[in-house]
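Rest of the complex left out; these chains stay put.
Going in written order, the chains are labelled A and B, and every chain counts its residues from 1.
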Amino acid sequence: MTTPIELRSDNTAGVAAEILDAVAAANTGSALAYGGDDWTERMRRVVGDVFEFSDVAVFPVVSGTAANSLGLSAMCPPWGAVLCHESAHIVRSEGGATSMFSGGAVMQGLPGPGSKLEPAGLARALESVRWGDPHESQPAVLSLTSPTDRGAVYSMDEVAALSAVARARGLKVHLDGARLANALVALGCTPADLTWRAGVDVVSLGAMKNGSLSTDAIVCFDPAVAEQLVYRTKRAGHVASKMRFQSAQIEAYLTDGRWLMWAANANARMAQLVQGLGAFGVAPLASPDANMAFFGVGEAVAARLAEAGLLFYGVGDGAIRLVTSFATTPAEIDDAVERWRSVLAG
Amino acid sequence: MTTPIELRSDNTAGVAAEILDAVAAANTGSALAYGGDDWTERMRRVVGDVFEFSDVAVFPVVSGTAANSLGLSAMCPPWGAVLCHESAHIVRSEGGATSMFSGGAVMQGLPGPGSKLEPAGLARALESVRWGDPHESQPAVLSLTSPTDRGAVYSMDEVAALSAVARARGLKVHLDGARLANALVALGCTPADLTWRAGVDVVSLGAMKNGSLSTDAIVCFDPAVAEQLVYRTKRAGHVASKMRFQSAQIEAYLTDGRWLMWAANANARMAQLVQGLGAFGVAPLASPDANMAFFGVGEAVAARLAEAGLLFYGVGDGAIRLVTSFATTPAEIDDAVERWRSVLAG
């Protein structure tokens, strides 16, 4: 039997060795629960250093859905609306988590080319709002996803321009960074430049898809939002009692640029794949900015690729989605390209 | 400087070696996210075996608060009431989590001697309800905690009697098992006998305080509740993407009776402590059933015990709380007794 090649999602990968080591290293003696421990204090300093924001507040939570929905619930009043691209994970794949945690806020998906919002489209949407009219959910947050759920990365200028449009109307800005490290690597910019310097108030850090074991985190630059999150994370059951083991993961993740190296591997493997397939004329539906690409192969070819051991998801109409991760190896990609070639030749 | 002796809480302990090993062992290759993996399937079988309930549903979540509040939210309509002892964690220490997740259900703390509810008191409370009157929150769930937050353990007969009173009025029964293993060891009964055979529908498993790394779990014997929890856990952000690492912990926890051995150590250390102190006339406020005891030492002695390196919590009026864990050693307890003797002698 052929060994399968994992290209379904970056969340099917395991845990980075350095993360697991850090967890094991934290297993020494006793420590206060719920974050009153040394690891958590140290982790906060590391996040502050990496984001160049010493007063940053950090809330480890167990999933990206938790990071997004709890963060948004602290940014949006119950009668408010969160604006985002219509393909966003918060609209399509979180089971209404934000509406629940916020006590009734709604999400409004806006169109935009290539899964990205445009400043002009956002401005039009905001102009048509009946501000102050309680009949209409009041836009209170702009939520950007980068890379998007279609694999595109917003440039720093795009983030800054969208933030500026939003902030001019009093909205706060949220960044779903489920693959933040992949975006940073793709852009070659600093975490600070892509977040608070570009007008972003709250970030979902996105550690889970890039090597973490059991924690993601909310990174918060707005003290009023942070004050709410102290209570909101607890009553959501997201304050781990043995917090040191979660904090140790985040600390290890951000130390020595590991998160960027891991993301760089994921992005490089996707580039390798696209280049390899290009050699025999196969091109993705859109040039991938990071570690995700879509190919319109048709149902028949998709079936044969699956038979050849490639693991991926179909997304309808004969298109398939492929994702690489920190754990994908160059040899796996070479192998995938070869199997693809055989299928087409076959 | 004196080495401190940890007696604050069982959640300050680290992770059991077997749990950490299981996590490391699960870090092999890729696996489907969100529970579609082999570890999760195996874990479900193990829970079914241990609880002698093959159709059990299990939902790993990151904390006991999550286990309690999500479980209860699936058992209680938004207009319902959860009845519990007035000292219960769900009332006093979860920030209103159950009211939030349920969409407005209320918790009603009832009195009861020694932190335990009594069937007669529960029956009286239920008799005074205006059933079917929408002006009054309708009792829908009885939530028991065993051991209680004061360290007392309900006998099997007590659980069965309370369940019977509740079920006669149509209530479901929830067991906050934050220290379930300690109760099982104290009673010497099987998990099945103390839960579903005694009328319990949903259990918070309580792995965190007894050696787990990053997961507790909801154990559910009621299929209608389980169906809700599929959605409720997800939209609460409690479905870990790399679920295999959570499931592996629960599997390791329950395998080979480890959870009971660990709890047996905690209970035995508390008994050792009480016996040791008794030798010079110090007695707890109530004889501890499991791994937690309270002593009325007075503020002055409490301060000197703290100076002597004993770590514990004051609970007001000169009383202190001591808790042992799976990790507490006989030598530590001997040491604690000796320091206590010195303080009193001093």
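List of remarks:
In the analysis below, contacts are C-beta pairs under 8 Å (C-beta built on N, C-alpha and C of every residue); 3 or more make two chains touch, one makes a residue touch a chain.
Keep in mind the model is a prediction, meaning the values are calculated, not measured.
Complete-complex copy count for the single protein sequence, taken from this structure file and not limited to the 2 chains in place, is 4.
As a working rule, only the chains that are shown with their structure count from here on.
Inter-chain spacing, taken between the CA centroids of chain A and chain B, is 34 Å. Chain A makes touch with chain B in their complex at residues 6, 8-9, 11-15, 20, 23-24, 26-33, 61-70, 94-97, 100, 208-209, 212-215, 231, 234-242, 245-246, 311, 327.
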